[in-house]
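Missing here is one protein chain; the remaining ones are kept as they sit in the complex.
Moving on, here comes chain A:
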Amino acid sequence: MTKQPIIRFDGVSKRYGDDATILDDISFEMERGKFYTLLGPSGCGKTTILRLIAGFIEPTAGQILFDGKNINDVPPNERQVNTVFQDYALFPHLNVFENVAFGLRIKKVKGPEVKRRVEEALRFVNLEGYGGREISEMSGGQRQRVAIARAIVNDPEVILLDEPLSALDLKLRTEMQYELRELQQRLGKTFIFVTHDQEEALAMSDEIFVMNAGQIIQSGTPIDIYDEPISRFVADFIGESNIVDGVMIRDQLVLFAGKEFECVDAGLDPNEKIEVVIRPEDLEITSPEKGKLVVTVDTQLFRGVHYELSTYDKDGNEWLVHSTKKAQVGDEIGLDFDPEAIHVMRLNESEEDFDRRLESYEVTGHAE
């Protein structure tokens, strides 16, 4: 395995006409054998990145490098990349076996070899013995697997997955998340997965690229992104969060909701205006006397695993609480949290500055 990134985007932009900018000067690298997720709301440009890698569209500006070589002008049929499409795009006139064999037949692979490889691919996706079936006889989940088998049978370096789970029901979707992750680890190939579902992204990825409006807002491991969102957008998009305005008094001391709190963030200007994120599951219900915050319970929903409480402090800030403990609507309760639970976000901080600042104080004892 080489250190060379398998895919590199170098200042890539995609525009249609003069006005519609889909991707705006994007640069990133992807390593071999990892599971990447492009996560963002619809229209953020994530599918465009996938189509650029597959070669269905060409960048307006910038370079796309595959294994160190510029592939801007390489047509899709000559790229070592295979795609699993959102609508699966299985050929209705071919049966399961021939669908999977399509790429091999094009490459004029010999009959016995085709048979061996197709059967192996079908075994990989747990569809052994389904080769003779027509596509119309397969269920949604099975079609999904056929589409995956059709991609992996060609032994590509990179497999692109364009929201492949969005058409499945919840139970099947969760099941497929496990299977996809396992499949990627068994194959050791680079997977690039596009989704707007943050749960999918968190569950499967080695690395997530959070996108919005044609730009990558933040990239990192699921834990990094969940625990240290760079901006309000990321915090809001990944999981549920309480976001309030505050002021950074000095290092490790932050003011919000009318009180000063000890925290672990540092490297900001004194008295800088900031935003504070606290995840609902980091808030613990306690008595009003013991609580760092005192709030009134507005509503309470039973979510199965936990209760979801919507509460308000006296300044009118809403605090969402996930707790296994029950509370009474209308009651005053206290909320307790650790200094580590407070995450401070600078306004309009770039990803490089954010990473640099994080590194500067993480050495001095931030619990990882």
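Some observations on this one:
In the analysis below, a contact is a pair of C-beta atoms (placed from the backbone, for glycine too) under 8 Å apart; a residue touches a chain by one contact, two chains touch by 3 or more; residues count from 1.
The criterion applied here is as follows: contacts and distances are computed from a predicted model.
According to UniProt, the chain absent from the figure is "Spermidine/putrescine transport system permease protein", selected among "Proteasome accessory factor B", "Spermidine/putrescine transport system permease protein", "Electron transfer flavoprotein subunit alpha" or "Probable inorganic carbon transporter subunit DabA".
Touch with the chain that is not drawn comes from one residue among A:167, A:187 or A:320, which is A:167.
Considering A:26, A:81, A:257 or A:285, the position touching the chain not shown turns out to be A:81 (whole complex).
Screening A:107, A:171 or A:186 for touch with the missing chain picks out A:107.
Of the listed positions A:26, A:44, A:135 or A:176, the one in contact with the omitted chain in the full complex is A:135. If you put the missing chain back, the residues of chain A touching it would be 54-56, 75-78, 81-83, 85-94, 102-103, 106-107, 134-137, 140, 150, 154, 167.
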